[in-house]
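Note that this complex is displayed minus one protein chain, with the remaining chains in position.
Right after this comes chain A.
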Amino acid sequence: MDKGKAVMGSGRRWAVEFTDNSTSNSSRDIPDPPGFTRASHDPDDSAVSKQKKDAEANWKSQKAWEVAQAPFKNLFMMGFMMWMSGSTVHLFSIGITFSALWQPINALRGVGKVFEPYKDNRVDLLAPKLVFIALNLVGLGMGIWKLNTLGLLPTHVSDWVSSLPPAQEVEYSGGGIPLY
């Protein structure tokens, strides 16, 4: 699922930036082609490119929001699975619980990477990121809750004293019926 998202987000592997705004001639070793004047920019052209950029920024922020909301669907899925697995400890429930814990942690670790493709000066990624983190934290919470219902969290006294050795005795006594 992560992988699929990543592919979707960074769908474009490479890009050629046609809108080069650099004005200094000296930096370019290749002379401009004949008939091309750098200075005389068509205002129409610039308007078009700006429009394009806006569209792209829009698209990026839209995508970022999509990515941020993706864990939400996951939560329902997870919840259903947890409900299905029951509250006894066996292979299935343990697997589900650990994947429910692992997935949000993994996602949280890779927050930056997930939103990398949508990085843009004009796009505000903070809100989607926060939503993404929040949803994953909810997922993590659900995992921990599940762990607790399975009794695998040391929240009871029994978890702390179950392996305590018996206390030593100060006195010692022996004897009994005489040997016959």
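Methods note: contacts are C-beta pairs under 8 Å (C-beta built on N, C-alpha and C of every residue); 3 or more make two chains touch, one makes a residue touch a chain; residues count from 1.
Note that in this section contacts and distances are computed from a predicted model.
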Requested in this report: Pick from "Neutral alpha-glucosidase AB", "Trafficking protein particle complex subunit 2-like protein", "ER membrane protein complex subunit 1" or "Par-6 partitioning defective 6 homolog beta (C. elegans)" the UniProt protein name of the chain that isn't shown here.
Outcome: "ER membrane protein complex subunit 1"
Report summary line: chain A positions in touch with the non-displayed chain are 88-89, 151-152, 154-180
